[in-house]
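Just dropping this structure here.
The complex is shown incomplete by one protein chain, all other protein chains being positioned as in the whole.
Chain nomenclature is as follows: A and B, assigned in order of appearance, with residue numbering initiated at 1 for each chain independently.
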Amino acid sequence: MAIQIRTENFSGPLDLLLHLIKSHEMDIVDIRIVEITEQYLQIIEQMQQLDLDIAGEFLLMAATLVHIKSRMLLPVSDDIGEEDEDPRAELVKRLLEYQRYKDAAELFQQLPQLERDVFSTQFQCPDAGESDNEENEIPIGLYQLADAFHQLLKEKPPEIFHEVIRESLSVADYIERIVERLLQQKRLSFREIFSAESSRNQLIVTFLATLELVKMHIVSIDQVDDFSEIWLALMVPADQLSSISPEKDLLGYG
Amino acid sequence: MDNLRQLVEAFIFAADSPLSLDRLSALIEEPKAKIRPIVEQLQQQYLASECGFYLAEVAGGYQFRTVVELAPWLRKLRKERAPRFSRAALETLAIIAYRQPATRADIEYLRGVDSGGVMKTLLDKNLLRILGKKDVPGRPLIYGTSRHFLELFGLRDLADLPTLKEFTALDPELAVADPLEPEADGAL
Partner (left out) sequence: MDNLRQLVEAFIFAADSPLSLDRLSALIEEPKAKIRPIVEQLQQQYLASECGFYLAEVAGGYQFRTVVELAPWLRKLRKERAPRFSRAALETLAIIAYRQPATRADIEYLRGVDSGGVMKTLLDKNLLRILGKKDVPGRPLIYGTSRHFLELFGLRDLADLPTLKEFTALDPELAVADPLEPEADGAL
């Protein structure tokens, strides 16, 4: 049979198996295991020839089929007991149940979906009170909690290696950058002045620039409690900044 | 009394998700017994008036929603097409909806494929939620569907899920697992 079968058309090996059973007009509860195994293996082989990335799951099912086939070919021994189970039983059970959820998925697809088939009002009631940054609010659940923590850890990957690239990093440039940010934000936490993707050298230069700014009485440093966040703020009105802007050479960092 | 009706209508209209009777009762400061008949009356009224929307009962609450028949027209309002679910996502959702609480292993046994990625997408879309951990060795996480799932598919509660075809009497245990009463009416 020259059916074009592609794995991506099937959501998994059970799906493919169901398709084969149906297309060979078999009864799920009475699968002709020899025939179906042959068909299944052929398709798997086709996929390999096409150099498709066959998921291990499809191969696992192939192994299961071959195993069932071999058990069915063995003569039934009398020793094992009267109620010898049909080797296909477990697979049949899985197939039947899978079929059920496949049907359910189809039903879900047909249910009227919000924002696809039915719509609710998008009206943001102004009478309902001011929405304090409501758009940022998220429903909470265990997943959201764990996800929040996970995201934070992902954003703070442990420092691994940094390729050392010699850059001419000028302290004066960094002083300007910090002052510019302080002009926009008024107050910066000590951590904020270091950007996350900074190299080691950049961190050092940023730190030196901060020290310079404090020494020049351009920036003040505050800390509420021991070990709490350190805050930087401008001590000089914006219009006076240009006059005290440091001469680059005078800093002597090169 | 007429004012109460007006208030119920306004609350349901202004809320950003379905309002339950409990919630309505707390907001309006009147007993549920007084509010329930008003809500029911409103439902009748909107149906009878052939209005463009009706008072739907979803996710344990009430919400105005447009009538289904107008869907092809109303889709023109939204620039982005409504996200469609992949077959893998719908299968996974179906398994969890009917079997909850379910572990990832339950789902993967039934589907025969790794389902972590699909589950994560469904969790991100707030259609699933983590219910806790199962009391078996390894204490795997157990999952269920969320309130948002009910809202999205317009279901009153989990008992409102479409009935699944009965299993052949192959396995009596499985037949017992069949949940779900048939839907009372096709109003949704």
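Quick notes on this one:
As a working rule, contacts are C-beta pairs under 8 Å (C-beta built on N, C-alpha and C of every residue); 3 or more make two chains touch, one makes a residue touch a chain.
This is a predicted model, so every value here is computed, not measured.
In the complete assembly, the contact with the undisplayed chain comes from A:Ile140, out of A:Val34, A:Leu73, A:Ile140 or A:Ala238.
Of B:Leu21, B:Ala82, B:Leu131 or B:Leu164, it is B:Leu131 that touches the chain left out of the display.
Hidden from this view is one chain, which touches subunit A at 56-57, 60, 93, 97, 119-123, 125, 127-131, 133, 136-150, 152-153, 156, 189, 191-192, 224-229, 231.
For subunit B, the residues touching the absent chain in the complete assembly are 2, 5-15, 17, 23, 26-28, 50-53, 64, 66-67, 70, 73-74, 76-77, 99, 102-106, 108-109, 112-114, 116-117, 119-120, 123, 130-133, 136, 140-141, 173-174.
Just so it is clear, only the chains that are shown with their structure count from here on.
Subunit A and subunit B have Cα centroids separated by 26 Å.
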